[in-house]
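The complex appears here minus one protein chain, its other protein chains still in place.
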């Protein structure tokens, strides 16, 4: 309920937002979107950055409870382990909205809503495109996969979604799959080595744009043409990735949108007003081919 | 001949060779080097080029460790300097102007020196324990780097800048030439002058050194400045290699690898005697280990265990106590 | 006072003991027998292998050859802990205590009085105060050991060992930095323990002390046993011959040796005016002239070391002014002093003197190099020349410039430290206990060297716990008492040890 007070009495909604960190351009865009949307919606935002640590996020949430904010939103660093602190929020009558990543609590009454993307689906979409694209391929399709940080939720889910999808075509084989840590530098370094160990590879699936961009340099250095000699599928659709896609260096990007600020603020207002809101809201996301990228690029915000 | 295994670099060298050879099982062309687009191309070249940031950082770290200090901030310095340089370059009206890039690079290097100075002053003048003094920059530096990049990845499209980390001169990677030059410079400065001796003296016994008239404070500042310089150059190479600056991830955890390289190279963390050649060997060894992990397709979840096994095996092989206790190589000392 | 060689069964027998370090045979076929109720001196030059024998016995080093029997049973200790449990307690040559713990703890650590596993601090402090009283020491047992001078630390180490000792007490150069009265206290305790049937091994380079306290002695030379003698049966000259392997003429000369005439004191090298440091030493004024040897006399903790440290800038003076050769100078630290030709060899050679990890060569050139600055390395040829010269002059063994200093015997380390400062050709040489742990031959050599250097115009500030030595060398004697410079005596013929002691005791001010 909205009558649990608030840090201040001016009737403004106060929202505590516990962000994961600033580990990527994607994340920073996400933060910006939330901050801007809050300003636009006249919501007083208390922001904190957990530096990718669950414990910090829990501390932040606990401190929001102590500060008696009206609503708490956060992107969980990992899925599990939130029951205790969510219970505390519930006890204090503060509604919680999850963003970007879900939690796996059995007790779904601990949070009001989840808004974000489905990582498994993203992996799946990437795989489905590859299956579709390989229909015309003559020889085997040998995929190098650059995974995200070992143990992280997007890495786990995208890997399994992708694997699920490519089962449909026996021609498609993952010849190497390595941790690229979601970064360009690592993506490049790993790709350099894998290109030499697996000269037969002709497709790269990078679980985010940055690794794909790094790998692209390695592919060029090896004298191959990215997008042609080696097809590249990635996830995210940040600006640099879209540019590469428009330039024909990437072949396909599955969008994973960070811009969920406005949707979040809407939900927050409704929940503070005591309205019922849907348990799960998916962010508006799409996929891009090279052609679509060319048209979409000029209007991309991040 | 019998003395060979006792040389402190014998076992790291053996490990390096073993790792390199083991790669052949996974990549038959591992040792082949060919000329491609006018430059050398091959896994060995990759290893050399890929190890340059670590070699540089380990070099600076060697000096710091020799004075019984430690520099945890190197990763952050890499991030800051890379971010700064990329920002400068991206602000150029013509990113391909060599002059503009040179100025940006020079400024960035100066920034590295300044960051080193900051550490040095905290350690030597204020008297804070090195691990904590440099922890401040480790934590805050990454924030500064992100402040510079505004949390984004700054891209540069500058050929002169790209040359530093990804370019070639006379078919050899420019990064390797730079690293070799800095290493050579360090060797000359420490072994052709008395700098090395004085550093070793301060590291093994600060009190005795002070009473022998060595200006330990000044020396300590110098080594941290040098470490900042090395990390700064590493930051340039790192960011130039991917033509972009990533304030959050650049150089993350490189301090651990660097310390590992220094120790494998035979320099004790307690300070004193140091070996530049050893640290370089250690750094190349670590990079080779990384590449081997990729080449051999070691899955992500066992990568760390694999690293642990190699590190433990190497340290045990190097440890005289282990050899004496386990292989009972007793006596036989009569020279 | 002297007892006949005991007839009882030996408590300890070492036979055919051998120990080899890479490149050095430290011990070879050494026999050593120890009886209950005797004080057995272990004699030998620096590097003869005395400390090594002790360390092999107590399990610090693995033994390479030979056997050890303790109380009739074969033993081989794997470390000092086992040796201690078997009843052997040891004071090793360098003070080996923990400076970060209190005095009381250093005496009792590992055997603290406990009830139900809980350490009884109060009881521990009381008992350690009592123990120290027995050695005539009145210390704050709760203070950190590191805040006391090296000599006092040595006394604490002795107190610990004495209290632990069950069957065998080993004292490796316990008296090297003690003054006469402390030595007398120690001897009193040793006699008492001996009376109680304890066997004591005693190492010292002070022949007088050995002749006073020991019953028998075993002489080592170059890691081999020369022989075992009763003290009564071996005159000093014979002993020296056994130790060195040749007659030592110097030793006889020593007493007659004339110090250079007290010259005219026109040129002051250093003048300190009202220099002091709170809690360390009261403000004092002292001028040292060219060619003059000033000796400092005083009891343990009287502030001699503190005075010397101030003159060198090792500690910052909080009062007073300095002038070098007449010109006032702001003392900023050792470098200021060194730039004006001052050299300082510390009494605490292990932590403030040699740099153990570096080689003999590097240690010797260290100070000279430091004052030249890092950018002007001493050419290798010049290094070799200097180092070889001083290895020879001071007879540093092994005569290999490239061994690590920490592998040298204590006395040889001391020589390295002296060499370090001598090659800087100082105008003022401050030596704090320079002859600590140095054998008879080398000691005479060093004294002669100092006398000659002062004759050549070098000023010397000489600190030694051995008053005779101070008297023999100095032109002027500055007496300290309770951290105050109480008197400066001209060293004329009528000044002798008793006169100085009386000054110390009465503290008369002029």
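For clarity, chains are labelled A, B and C in written order, and residue numbers in each chain start from 1.
Definition applied: a residue touches a chain if its C-beta (ideal position, glycine included) is under 8 Å from a C-beta of that chain, and two chains touch if they have at least 3 such contacts.
FYI, contacts and distances are computed from a predicted model.
Set against the options "Heme exporter protein D", "Cytochrome bo(3) ubiquinol oxidase subunit 3", "Sugar ABC transporter permease YjfF" or "NADH-quinone oxidoreductase subunit M", the UniProt name belonging to the omitted chain is "Sugar ABC transporter permease YjfF".
Considering the entire complex, the omitted chain makes contact with A, B, C. Taking the complete complex into account, C:79 is the one of C:79, C:245 or C:328 that touches the chain left out. Contact with the omitted chain, checked across C:110, C:233, C:326 or C:381, is made by C:110.
Only one of C:11, C:26 or C:137 touches the absent chain when the whole complex is considered: C:137. The missing chain, though absent from the display, is touched by one residue of C:422, C:459 or C:504; that residue is C:504. Residues 72, 122, 126-129, 131-133, 135-147, 151, 247, 256, 259-260, 263, 268-270, 300-308, 311-312, 315-316, 319-322, 325 of chain B touch the missing chain (whole complex, contact as defined above). Residues of chain C that touch the chain left out of view are 60, 79-81, 83-85, 90, 92, 96-101, 105-106, 109-110, 112, 114, 117-119, 121, 136-140, 142-144, 147-149, 152, 160, 164, 180-184, 206-209, 211-212, 236, 279-280, 299-303, 315-316, 467-468, 481-483, 497-498, 501-502, 504-507. Touch with the hidden chain on the side of chain A covers residues 7, 16, 19, 21-22, 28, 31, 45-49, 51-56, 58-60, 62-64, 66-68, 78-85, 104, 106, 149-153, 156.
Everything that follows uses one rule, which is that only the chains that are shown with their structure count from here on.
With centres computed as the average of Cα coordinates, no chain lies farther from chain C than A. Among the chains, the centre nearest to the mean of all shown protein C-alpha atoms is found for B.
For the pair chain A and chain C, the distance between mean C-alpha positions equals 71 Å. Centre-to-centre separation of chain A and chain B, using mean CA positions: 33 Å. The multi-chain contact residues of chain A, meaning those touching 2 or more other chains, do not exist; every residue touches at most one other chain. Residue positions of chain B touching 2 or more other chains: none.
Interface residues of chain B, counted against chain A in their complex, comprise 26-27, 29-30, 36-37, 41-43, 46, 50, 146, 150-153, 155, 166, 238, 241-244, 246, 248-250, 290-291, 294-295, 297, 299-301, 303.
Residues 21-25, 27-28, 31, 147, 150-151, 176-179, 181-185, 188-190, 192-194, 196-197, 199, 210, 213-214, 217, 221-223, 240 of chain A touch chain B in their complex.
By the touch criterion stated above, chain B contacts chain C in their complex at residues 192-195, 197-198, 200-201, 204-205, 207-215, 219, 272-273, 331, 333-335.
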